[in-house]
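Before anything else, here's the structure in question.
A single protein chain has been omitted; all remaining protein chains appear in their positions.
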């Protein structure tokens, strides 16, 4: 049953060096506050799993938290490249980064298999592409009824998954509405799960396209207002496109990146302080 | 794109003799009106697919619509047996009924595979039970990564699936809230799909645990108020337990069954008339 | 209502069915995630929720997680199950993401027939192709039996239900006994207890054969042997079940009265 706790304790207790960690959120509800807390606590050798590594994984990779990345699309959406990600792959900086690369459909089905306690998932894909040449976790499987050959991908079962949601209720049930992406499967496939939420409400009320993840899914629920910035939380705040663009020149330069991270992330105690710090620099859209 | 039409036309145009037909609704939202219309139109040789054949399939089987039943639990919930179903299996009355029997998990995953355009689904089950001895659509499959052996079941792709839902909006999008069971997968796995709904509203509003099936999923949407009676429609009417119990002595006797069906179903033009007819006999809870 | 079979002449202030339900309810620990069948299991699980286990999370195969029915559901998908649930998910999700995923601590099952190793038949009596009695079939039971961490079975003790050999194995208990269940590769531990209206049976740690370890007040070993279709194994010194407390009885009867009232006075059985 989920314990409402603070994020620092949740990360300290549930995320360990060397863990396979999934922070999910498909453009919407990206768990930035949790990523920063992992950076602050100096986690190392993580296998980072995420369909769309974006600013948070760029930052974690640039800060040397990761030894491996499992992903399907790595860019700064609407802006361009993730420069820390590219620098790690192209130049091994700050440490070498192993990659395991899939398509979105492959990643999504790997989470589904993991959430279902199955060792693999089946899909129509990959055949004729170069992905099987560079990614070992793709293999053919034959239908025992029709003889047809399809592709299999192994389950993802992260040691810990972290998602950001709009609300938890007083019992710890977690609600996401709007685009919920792969968060359900990310949380359910993991050995341990953490949710950060915008707020705790007494009772959940229906919202369009809402899903509710029961309290028993989570080991910890922490309140982190604005915790998905610069992505958005439907009903709370919009995507901060200005920040995504402002990130480009910072991420592009190793020194600019280090000093930005030291000032705003390592130099702050929590996400609230961080947010005031970057807002003070005009990086946040009004 | 769904066409809002009447149920008679929808059944006439989309359900053919010999079709594999799935009418789904897991206790909630059972499409009784559609089942009656299929009976009225005298469809024959159907392969009836449904996780929980209950009164509607008891009636269709007893009226000789079916040559085969694919299912996982056949009873009158809370009351006892489905006597027409048993009479068909035990005594070939009115015609022999072939059965293909699975577990709920097997059936659910067969629909998932069908909805995903995959030839099979994988699950942990069946091993050590007698089901594989009597059901040919169960076969082992080996994980290409771990070597583990699991069980596979073939996809279900009904020629036509029919569901009942609370609402459609003016564009034909269909909303179910409360328990939505296997309806999404039933509709999405079918070659053709029909929804009956309690009412058409201008715009859908959020309800607890609501799912919305887009208009493009359906070939026809028909308004049938009370169309799930004696099951229930959350927000519209409760389960009519009195009717489920009143069915038992009718279903138990071949003649009582025939004359009841002739009077109330074949002897009426549509579900509205039928409903007034059975209410007149005191079979419907107030 | 079941007669007080085997409970002696001094009429107990409770029925054998009530004792069975109370005994089963006590097996459920607070906070457990419990996958519940309709009928006796649902009755016992909801009694547990009303008494010592308010934090248990009841899952019904219709997709309700954390169901909190105020009356007993007549069907597995009654509206009362969704009304105050923590969440309602699709049927594939409940079987794949919850049950198969190992998120269920306790599976609570009824049965038509059981054998000495806790294997269950709910499919047919007699030959499958030409059955004497066609039962409803598997439903969710095979995978509950496969994947729940442990399974509690409830079944009224009758010779025709406790059989030497099942007509059909619908759901696997301890298979052929010993380590045979492990060989099937199922993640769950299988049946850890069988509660009847006469007593409590638990699997022998080695052979996994169900063994009578306790009798309900008034029930006898002889009565239990007579109601069992195999040579019933009995513990050296079977204990006696604590009779229902006043509070347990009151809450159970209250639950059933509320249920009957809500059903419009129906008194038909709730077992499927």
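We call the chains A, B and C, going by the order they appear; numbering starts again at 1 in every chain.
Keep in mind that, in the parts below, a residue touches a chain if its C-beta (ideal position, glycine included) is under 8 Å from a C-beta of that chain, and two chains touch if they have at least 3 such contacts.
Computed from a prediction, not measured in an experiment: that's the story for all the values here.
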item	value
Among shown chains, those touching the left-out chain	A, B
From A:36, A:164, A:184 or A:264, residue that would touch the chain that is not displayed	A:184
Residue among A:59, A:72 or A:137 that touches the chain left out of view	A:72
Contacting the left-out chain in the complete assembly, out of A:103, A:157 or A:173	A:103
Missing-chain contacts mapped onto chain A	26-28, 51-52, 71-75, 77-81, 85-86, 89-90, 101-105, 108-109, 111-112, 123-131, 134, 148-149, 178-182, 184-185, 208-209, 211, 232, 234, 238-239, 241-242, 244-245, 285
Residues of chain B in contact with the chain not shown	1, 115-118, 171, 173, 184-185, 188, 211-216
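In this text, only the chains that are shown with their structure count from here on.
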item	value
In chain B, residues with contacts to at least two other chains	123-124, 148, 208-209
Numbers and ranges of chain C residues touching at least 2 other chains	87, 96, 100, 147, 187
